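Some notes on the structure that comes next.
What you see is the complex with one protein chain gone and the rest in place.
Take a look at subunit A:
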Amino acid sequence: MAEVTVNGEPRALDGVPLHTNLLDFVRGCGLTGAKEGCAEGECGACSLLVARPAPDGSEGTEWTALNSCLVPAAAFDGQEVVTAEGLGSPDALHPVQHEMAVRGGSQCGYCTPGFICSMAAEFYRDGRDDGFDLHAISGNLCRCTGYRPIRDAAHALGTPEADDPLATRRTVSAPAPVASRLHDGEAAYVRPATLDEALQLVRDHEDATVVAGSTDWGVEVNLRGRRAHLVLAVDRLEELRGLTVTDDEVRIGAALTLTELGRRLEGRLPLVDALLPQFASPLIRNGATLGGNLGTGSPIGDTTPVLLALEASLVLASSEGTRTVPLADYFTGYRRSVRRRDELIAEVVVPLPAAGLTAFHKIAKRRFDDISSVAVAFALDLRDGVVSKARIGLGGVAATPVRALATEAALEGRPWSETTVDAAAEVLRSEGTPIDDQRASAAYRSAVLGDALRKLWVES
């Protein structure tokens, strides 16, 4: 029997339609605190806590906040979930709930349970001292308060009491992934136990929809009514979750979440560190993976420009073996790539040493948690004041993420000077074929591309 533990109580998943997301599932259990505000992982009103392995790879559990609207309930077979109702009650408020209540952190209250869960995740984060990283709630929208009282509530929080049950729970391992096979009429949700099994499934099922954190697929299901015959979950496959560093390269498992990636890299790829805080929100980063971001092939996915600038390669695995493809050769058109239908992205390989001068510029309407109008990643090596090597990745200027090859040529071998930069900036402005859309005009996209290089110069 498939079941998920919600606030300590087992709840059966059998018979639940497979497109049902975790949010609708817990609401169907009568726990209506979590809300649907947008159904695409933008507002955080559906935020819940999930017991997950500590992201640094150590023993123990981290209470991880997720957008429950995006992930199928079936993905939580054997897992453990806590909602705002599970944290405290009106007569016995949890510390996070208390601070939010007394400081005016809720007005209409609709976004509040989601804020509570996101704040609780940070409250329980291992290694947190007395501080509170406000980025923890940057994926939650509030339309009433203007956020100031929520910020004050966050800053007023102490650390969990010694006998706090969720704090105590952190020392025990999180539930291991459970190999699942759920059916609903002709549709199936399968979580294979091994990579080999997953590769056989993609080989044998043309219509398999491969998902990791479901942060993209969930939007398709919710907003565009897409339904899959077979959803194949690869996010917990150990073979896809490694991170190894040698003198020559960093090998990143395609199914590591971006949060795990950031913690395990420990600063070894500064360009990735520059990217991660600007990639969606922590609620998304707790589910999203490099494999997923590259697998969807979106021209505005933010990881690709960075990985292009880092000259990354992808390891593609199939039941016949593996092959390695430079990322620069991977995309062939709008949401199209050289990846065969029966292949999975297994690893992302970044060569070392990484470039000395790197920067990631994301141009969007909102500072955080927005989709890029344009994204630029720079990776430059300077030797004796000369640009010895330049790699520039661009997003949002073409049907696929691209390298700014002409600009790279205009920089390489030239002194790193204002003259060089001004000339190269003009080249950069005309890289790609940006379009007018609701995010930005083509003229703006083009102009800020050039200015991004000037900004790099000024700030270098």
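Quick note on the criterion: a contact is a pair of C-beta atoms (placed from the backbone, for glycine too) under 8 Å apart; a residue touches a chain by one contact, two chains touch by 3 or more; residues count from 1.
Everything below uses one rule, namely that contacts and distances are computed from a predicted model.
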Chain not present in the shown complex, as UniProt names it (candidates "Zn-ribbon domain-containing OB-fold protein", "Branched-chain amino acid ABC transporter permease", "Molybdopterin-dependent oxidoreductase" or "(2Fe-2S)-binding protein"): "Molybdopterin-dependent oxidoreductase"
Selected from A:Gln107, A:Gln200, A:Ser319 or A:Ser430 as touching the chain missing from the view: A:Gln107
Candidate in contact with the missing chain, chosen from A:Val81, A:Ile137 or A:Leu195: A:Ile137
Sites on subunit A contacted by the missing partner chain, in the whole complex: 17, 19, 27-28, 30-40, 42-43, 45, 83-85, 87-90, 93, 96-98, 100-113, 116, 134, 137-138, 140-151, 219, 222-223, 225, 361, 363-371, 373, 437-441, 444, 447-448, 451-452, 454-455, 458
